[in-house]
Every structure is written in structure tokens, then in C-alpha cells.
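Omission of a single protein chain aside, the complex is shown with its protein chains in their original locations.
By written order: A and B. Residues from 1 in each chain.
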Amino acid sequence: MALKFKLQKKDSGMKKKKQALKKAQESFLQDLFRAFRKNKLAVLGGVIVILFLIMAIFAPFIVPHDPYAVEIDLQFYEPSSKYLIGTDMFGRDILSRIIYGSRISLIIGLIPTLISMIVGTVLGMIAGYYGGKIDYFIMRLADIVLAFPSLLLSMVVMYTLGASLLNIFIALSVVGWARTARVVRSQTLSLKEKEFVEGARAIGVSKQVILLRHIFPNCVPSLLVLFTLGIPEAIMSEASLSFLGVGAQPPTPSWGLMVYRGKEFIFSAPWVAITPGIAILIIVLAFNFLGDGLRDAMDPYMKQ
Amino acid sequence: MSDNDVMLSVEGLKTYFFTDKGIVPAVDDISFAVGAGKVLGIVGESGCGKSMTALSILRLIPTPPGRIVAGNILFAGKNLLDLSVKQMHSIRGNEISMIFQEPMTSLNPVYTVGKQVMEVLRLHQNLHKEAARAKAIEMFNLVGIPEAEKRIDTYPHQLSGGLRQRVMIAMALSCRPKLLIADEPTTALDVTVQAQILRLMKNLQDEIDSSIILITHDLGVIAEMCDDVLVMYTGRIMEQADVYSLFENPLHPYTKGLLQSIPNLHKDNESLYNIKGLVPNLLNLADGCKFHPRCEFVQDICIEKEPELFEVTKGHFVRCWKYMG
Partner (left out) sequence: MGRYIVKRILGAIPILIGVSLILFILLNIVPGDPVALMMKEHISSDVVARVRAQMHLDDPGYVRYFRFLWNALHGDFGMSYKLNRPVASLLLNAFPNTLMLALAAAIFSWIVGIPAGIISVVKKYSFIDYFFMGFALFGVSMPVFWSGLIMQYIFSLKLGWLPAAGFYSPICIIMPAIVLGWSSAGVIARLTRSSLLEVMGNDYIRTARAKGLTEAAVLVHHALKNSFLPVVTIMAIQVASLLSGAVITESIFGVPGIGRIAVNAIQDRDMPLLQGAVLFATFLVIIGNLAADILYSYIDPRIKYD
């Protein structure tokens, strides 16, 4: 029984293989792009993110007013043609402050996320590849960090370091690395068993080179998704910390802080608190659309 | 084959998948009939459309992206493609049932195997719980599951692959279906278990007197089990004959290739024959005969025009220009 037969013809020649690989890579990007483009929300998210980047970079050139200029006479101007979304309790133009605030959100979104991704990737690869005690230690540390409600942990870090924008970087990085480490570790564990890694090991390639050349590139798709989805989380965390008074300090035009400062006047001048919140909602939504689209587009490849 | 001997007849069936990259003709204009009490084998490499043919009969093609675009499937005088969704439910698992390739994953992990067999009985035979349980135990005994009373309360993960496939068979046969479709029922099993399962199916077929469509890539299984054979390639029938004609006088170069790649214990073959090339991508099929890129006997006409199914001797059809006229 079991008269199995295989109808395969093994390819020979490296050149052919390389060509095939190149073709596969091209079609990978094409597939990715096609899947991504099909998702209209993801494209919309991408467009909003690009507009947001432009707004943040060119903020000084596009603001209609000085975001820091206090004009007590102009307190609580309702939205008008001069002050498109009104002024706050110090008579500052809210639109200009929101535009400047995009710079803070951008930096907060990118830098702590990047730091925690790098830390998490390195620790995750080490844990997954070396295993043993170091794996146990790193993963228990990740478990511990993940056991804290994230906002409370960053609040504690802010308490210790003091409320400032710079310290938010540290607080968010401290909290953020653990999840990346878990994902990268589990990918490293499965990649470690793959033929191409075993092959590299068999011909005596060093561990560092294997990690860098063979394992890391295969983690990139999931890292990209984690990164895109980490940005809105960081933006939201900063806004929350600032709203609680332990983040950015006045007169920084942080969106969360603006909501916090405006909330006393929610009944008399609702635009002061509500408009910065809309800015947060839009940018977080845009990044989530983008990240979701990327994840869906890469899903078949990540499963491989 | 006269009309009242025919259990199922499929006419001009086309099942296409509408994907982002284009239309995939998984099943392309297939016609065949299964006689009452007969076993029809469908053989071919993976991706040739044999599983999709089976799923089309039960109307279980995942939609979207798949859809049956043309054809008739006549079963007991009814065209299955004209039935309502409700009528189809009363046929599935009852008059036509199916066994799948992967016994490991085809059973629901969170229910006991007994419950899953009882579910069919309660659904189609309106049995109450105790009666269904008694019947399920009876079926377990029938398919040779030892300690049936005990095994019935176990979860799938606690059983071996062979036992799970016996559970699947018990489930499929519990309503005494007129037609059983078995999609690679033994592929995932150990060699010794394969033989047991095949013998079991053969014995049960005699007992229950159902027709069987047996899908496999294994010509050995075909030789052992089947009365008639379809050889499929790229969603088409390449050769169609009774099992003796096919093995004694294979006509299509593809069939010959398949037969030559069976290891023969009686000859000292140094190396196993391989059909050159790979199964083509259904998205961009060659013009002309779909097998010509891999064929040893390719002629000009093969590249230009696709051959029809020619009847070479009575009941022996082949889609190859070599046998025209």
C-alpha cells in the first residue's frame, strides 16, 4: 500500500534560484500592495498620517497665530473666521495650539515606540535563540511588566522621574518593550527550527550573524505591524498622562493637557476641551486603520 | 449503465474561484456518473480539482470566492443545484455524506466523539438522546472501535489518527447514506492503518450498499477499491475508464506517467519515474492541451487546440490528440 509518489523535479543551479527568489520578493511586495490598496480604510489612514506628518513638520509655517501668545482680552472666543476653533482661557488660538501639539504627538508616537521596539526585539531574540536561564529571566521580567496596568506603571515612573515630556519617553519605553519581546521571542523560537537556520548553523555561521541575517529579517513584518499599532497607543498614553497632570506641563500644547486644562470649562466653553480630543481621535484612528490594513495585508506571510 | 442504476450523475460541472488575481477554474466542465453500489475513483495530483469536485456535489464550496457556475448534479432524480438550502441540509450527512482527509482536524476538539456522531443521528433520524447514544455505540462497534461504550465519551485528541478516522466513518455512515464521498480518507494515516481503513470501507460498502466516490492520489488505493476511474488534471477529466481497462491499457500520457511512478516491488527499479515538470498554476494555463508542457509526445496540434474526450473503446475515454478518430 502507500504507493505514494511525488511529482517534483528539483531545480538545479543557484542562478535560477536567485532569480526565483527575486521574483518571489517582487510578487510579495506586489501582493502586499494590492491587498493593502484594496483596503480603503487603510489607504485613508495612510493619507491622514501623511497629512499629519506634513502638519507637524511645517507647523511654524502654517499656524495662523502664535500658539503661546497669551491675550487675556481674547479669553474664550467662540469659533469664528479669525479663530477657527476659538480661543482658550488665556486667549490663545486653539487651532494653532493643536497644530503645534501634533509635533508632540508625533515625537511621542515615534521615539518611545522605536526605543521599546529595539529593546524588545533584542531581548526577544536573545531569549528565543539562547533559551535557558536568560530566556527565563527575560520572559519573567516581561511577565512582570505586563502584569501592571500599563497606565499605572507609567504613572509610577512619572512620579519617580517627575512630570516632563522627556520623562514620558522613558516611562512609555519601560512599559512598551515587553509585548514586542514576547512576539519576537515566539517568532525566533519557530524560526530557529527552520531549515535555513539549521543549515546556516550546520555550516558554522556564528550566532550573532544568524540572528541578524536570518532571524531578524523574518521578524520585520510583525515588527512593522507592532510599530504601526504601537504609535497610536503611545500617543494615547501621553495624552492620558498629560490629562492626569503627570505628563507634559503647561504651557506645552500637548493635546491631552489641553483637554485637561479645558475640562473645567466644558459647560461654558466646550470647544476648548473637545477640539484637541477630536485631534487625538483622528490621528489614533488613522494609525489604527493603517496598522490594521498592514496586518491584514501581511497576514498570509506572517502565518508562513 | 441504465438510468436506474445510476446513483449520481454530474453533467458539465464548472466550479470557478473568483480571486483578486483572476478567475481560477478549479473544476472545468466535468461529467461523470456513479453507479448504484459502485465505487468511482478520482485520481490526480494535488490541485487537480478532485476535492473541489467532491465539495461541489455537496454544495460546500466556500462562497465567496468560489461558485458553481454551470452544470447539473443529478442525485436520486433531483438536481442538487436546484434544491433550496433547507433541502440541501436534509441531504448532507443523511443521503450523501463525506469523509475528509485530515482525521486530526476534522473533528471538533471541544466535544466528545460520541456527541459528534450522535449529532448526525439526532438531526436526521430524530432520535432522542438515549437512542442516539445506543445507535452511536452500535456504529462504533460496526467500524471496529474497541471498547465503544468507553471510547464514545472521549475527546478527539485522546484518540489515535486511525481511531479518529473510524469515528469519521461511523459518523458518515450512521444514516446509511446512498452516496459516500471519501476525500483522501487514508492519506494522513500510517501505512498499516491505511490498509485497515480501506478494508473497513470495502466491507461496510457491501453491508450498507452505498455508492462511493473515492478521491485519492494513490493509484494503489484505486486498484484495490474502485470499479471506475476518473483521471483529473487542471480541473478536467483526462481519462475515464473502468478500473481494468485503465490499468491494463492506460492511454493518456499523464495516466501512464502516474502508473510508472508507482514503485514496483517485483522489479528492481533503480529509480522511480517522475513526470517532468510541476502541476501548472490554474491562473495561467497553457493554450491547447493543458498537459502539453509536461508531455513526452507533444505535437503541434497539442499546443494549438485542446482535445475533446475521445471514446477509444466502449466506456474508455481519453482527452488526447493521439487517439483522435
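Keep this in mind: a residue touches a chain if its C-beta (ideal position, glycine included) is under 8 Å from a C-beta of that chain, and two chains touch if they have at least 3 such contacts.
On a predicted model such as this, the values are computed, not experimentally measured, just so you know.
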| item | value |
| --- | --- |
| Among B:19, B:90 or B:281, residue touching the chain not depicted | B:90 |
| From A:59, A:157, A:234 or A:248, residue that would touch the chain that is not displayed | A:157 |
| Residue ranges of subunit B at the interface with the undisplayed chain | 58, 60, 64, 89-94, 97-98, 100, 102, 105-110, 119-120, 123-124, 155, 157, 168, 171 |
| Where the unshown chain meets subunit A, residue by residue | 41, 140-141, 143-153, 155-160, 232, 236, 239-240, 243-246, 256, 259-260, 263, 266-267, 270, 273-274, 277, 280-281, 284-285, 288-289, 292 |
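Operating definition for what follows: only the chains that are shown with their structure count from here on.
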| item | value |
| --- | --- |
| Subunit A and subunit B, separation of their C-alpha mean positions in angstrom | 49 |
